[in-house]
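Apart from one protein chain that is not included, each protein chain of the complex appears where it belongs.
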Amino acid sequence: MTTAWLIISAVIAVIVAPLVGGLLKGIDRKLTAHMQGRIGPPILQPFYDVVKLLGKRRIAANGFQIAFAYAFLALIVTALVFFVLRQDLLVVLFILFFGSLCLPLGALSVKSPYSQFGGHRELLQFLAYEPILLLATIPIALKSRGFPVSNIFEYGQPLLPHLWLTFIALLVALAIVMRKSPFDISSSEHAHQEIVRGVITEYSGPYLALIELGHWYEMALLLSILGLFWVTGGLWWLSIIIGLGSWFIMLLVDNASARLNWSWMVKFAWSVGTSLIALNILFINLGWM
Amino acid sequence: MVLLPIVTGFICLLIKDHRARAGFVWLTAIVLIAGSIFFLSQGSFPAEYSPAAVWDFVVLAFNYVILAFFIFAAIKDIARRGLSPHNILALVLTLAAGIPLAIFEFSWAPHTPLEVIPTLYIDHLSMVMCLVISIIGSLICIYAIRYMKDHEEHRMHLGELKGTAQPRFFFLMLMFLGAMNGLVFANNLIWLAFFWEVTTLACWGLIRHDEVPAHIDNAFRALWMCLIGSVGFSLAIMYCWNSPLNTLSLATIIGGGAINCPILLVAFALLCLAGFTKAAQLPVHSWLLGAMVAPTPVSALLHSSTMVKAGVYLILRIAPGFQGTPLSTFVAVFGGVVFLVTALLAISQSEAKKVLAYSTIGNLGLIILCAGINTPLAMSAGIMLLIFHAISKGLLFLCVGAIEHYVWSRNIEDMEGLVRKQPVLTGITISAMLSMLVAPFGVLLAKWGAMEAAAGIGVWSTLVLILLMLGSGATTVFWAKWMGRFLCHTPAPGVATREPLIPLYHGVLLVLIAFAVIGSILVAPLYNGIVAPALSEMGYNPSLAFGTSTWFLKSSVGIFAAWPIFIIIGLALLVPVLSARPRVEELRAAYACGENVEIGADEFVAVADERSPLRTGGFYIENVLGERNLNRIIVPVGIALLVILFVVAAI
Partner (left out) sequence: MGLLSISRAKSPWLLHFDCGSCNGCDIEILAALTPLYDVERFGILNMGNPKHADVLLVTGPANWRNYRVLRNLYEQMPDPKAVIAVGTCGCTGGVFHNCPNIIGGIDKVIPVDVYVPGCAARPEAIIDAVVLALEKFKGYGK
């Protein structure tokens, strides 16, 4: 992969990722509506929402909120760019975490009880999913003999048959990151109200649009990481199927379950995530995988 | 380098005038900083140096003087305040440390005092510590000039203090700096033990500086817990003498290695014990938490940047000695357990210095973890973590000290909304916290290195990784929570004014944050200049750690492109920073179900149309993660772990 090609693909990724994220969100709402026996909004609805939000008059509770909304979007885009540039996977995750941290910090900077609750709950969600994402890089690195994403491409063999335990753990983490039931604790998506709107209560208008865009980029990045589990062997379209398949599983779980509480979320994520990944590493050691 | 601070400290003890004393502190600071940098650039390493035999006598004599002083202080305290677990244990443990040492020196040793060639052995690892001590320590002492003045004014105002105690304070601080330099240079185990005692003495004296009964208790607790380490030292000295190597030279012992000479493993375990107690690991972590009652420069100097670093320095230095043994794996697991547990405990604390203390213990556990993994990659991560953590944590303690002198409280809840009243100070504090937490700063870089180094196969490395990553998540939660408390404010219309800048506070803080940022950007030259030579002198192959072509840090398993990340993140954050100023008509009050009084007022309309203040608070989850609950589990676990340490070593 020459440098020029990498840079071009980074630019393409930055432009295409929110389109993909928004479309997925629209299809999400449509499918959810059909699962609930109704018709649902058009597929392009999220784009209408974002454009409408961008056109609203700017109001804010304080200046930090605005700064953190921009920072959230900018850092997640940076993480995506680093990912496309085939950099070290741990570094990509660390930049992603820095970006994800800006959302609760912005919420915590407003003196409103709803915002404070939402911000703290967002930190607890972070506590649940961050270790799993970090730990998941270890089996990947063990298999591809290194952390950079380029190693996975050079490895030449698909990862999923060996690392399906890690994949399941990553699905759990994905559900928490996407804030889907049963993990929609910091701000609910479908019910639209959880402690008013939780962490995004005080954001409005264009700044809310920035956060929404950031979430789309985040989803695109995470689905791409899941797609890494099968990138070689000429079946490149399989990685897209894996990404979309995981997303669909999230949708099913979301519609089938109710919201649970944060302590269950953290315990579940930590216990299930670490044990699955530890088992995977153990099996790699024993040579079974 | 060693003697100058002790001498000037003594002079400070005698001088009554505030300004002259400040002048001596500045003098010491400048000499130390210049001297250490000069030494680094001029010297060829490893350097060996053996002073005249008379110094051995001096060291021997003063060692017993200090031990006798401890006994005397304990007895005086018992007489004055009655028996308490702490002073009894201090008494008993001083005897336990002193008697084996006396037996060794006066009956076992061929002649007294025992000479070891070379007495001082200085390599790049020592120079790393020396730079940290001299530069950061001196900056802290300069900060302390202003801090102690405010501190004493406040206490006199409260009627607690009669006369100034600053002479004794600065004597102990400066003497401590000298002792630390001696500690990192020493090769003779007896000299090392002596300087260890001096630092314990300084620690005890500084914790009880305010002479409040609770503080005196905490000082004795620190004393007996550090004395456990001294007992370890004495026993280790006896062990090393009895071993086939028959020497007290640290370099020879490490060079011999536990692989060749298994009986040395017990000696290494004893030295690890000394390091653990000095670094306040489990189960003796309560002394560091108790020590937080001391004035903030003490906390910054002793309990984050330097003294506790002496503990991990010792473990890093002897790490080549037990490379490849089960002891090494165990040390790594121990460090990981400490890291996770302290990160969880820190979430539940609402006192600022206790949060910082737990974070310190956790990061020291992380360095110990790196030492335990014992590969070139891990060791370089450990050394870099040592440097960057010393800068960032010392800076954070100093920031908290300045904040404390503004709000006169150490509770995080009282710091809510500080960004409005003290923007510069809050800005520096938040930057320091970010430097501890996020890419691309140095601490995160070292954490990244540790994770990649730990990614080996094997059951134990998996356990270490799990502890490391769970702990990493927990640390993010408490830092972000604290940052959020700083930022939580209701903007009132009107221009926010900057607070008056105090040079000795803000100047020092700005210098330190500049170090943190510049160090993180220039991490590759820093690595090449100091860390790589340190590695090779310790017997590791630096090319197996990081290659530093084009200023990236490239290891065999990963890449950390330091300066591109800096640049890109800096650009990414440029827009947010520039846009963070809303116009007045854009401001709206926070959502309070329509019951806001007006924009800028912290109130809402409650029952009977009464205006009620709007109050918010943070999550502390005390019932799950509180000290009371967790300590019940942790202390027995910690004791069990230490027992296993020796069992592992003995086998």
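Letters A and B name the chains as they come in the text, with residue numbers starting at 1 for each one.
Operating definition for what follows: a residue touches a chain if its C-beta (ideal position, glycine included) is under 8 Å from a C-beta of that chain, and two chains touch if they have at least 3 such contacts.
Quantities reported herein were computed from a predicted structural model and do not represent experimental measurements.
Residue A:R197 is the one among A:R86, A:K111, A:R179 or A:R197 that touches the chain not shown. From the set A:R29, A:K143, A:K180 or A:H215, the residue in touch with the chain omitted from the display is A:R29, counting the whole complex.
Contact with the chain not shown here comes from a single listed residue; of B:F220, B:F560 or B:Y591, that residue is B:Y591.
In the full complex, subunit B makes contact with the omitted chain through residues 588-589, 591, 593-596, 605. Across the interface with the omitted chain, subunit A contributes residues 29, 33, 36-42, 45, 47-49, 51-52, 54-59, 192-193, 196-197, 201-205, 208.
In the analysis below, only the chains that are shown with their structure count from here on.
Residues of subunit A touching subunit B in their complex: 58-64, 66-71, 74-75, 77-78, 81-82, 87-88, 90-91, 94-95, 97-98, 101, 104-105, 107-116, 119-120, 123-124, 126-128, 130-131, 134-135, 138, 141-142, 145-148, 196, 201-202, 263, 270, 274, 278, 281-282, 284-285. Residues 417, 419, 437-439, 444, 448, 451-452, 455, 457-459, 462, 465-466, 469-470, 472-474, 476-477, 480-481, 483-485, 487-491, 556-561, 565, 568-569, 572-573, 575-577, 579-582, 586-592, 602, 614, 616-619, 624 of subunit B are the ones touching subunit A in the complex.
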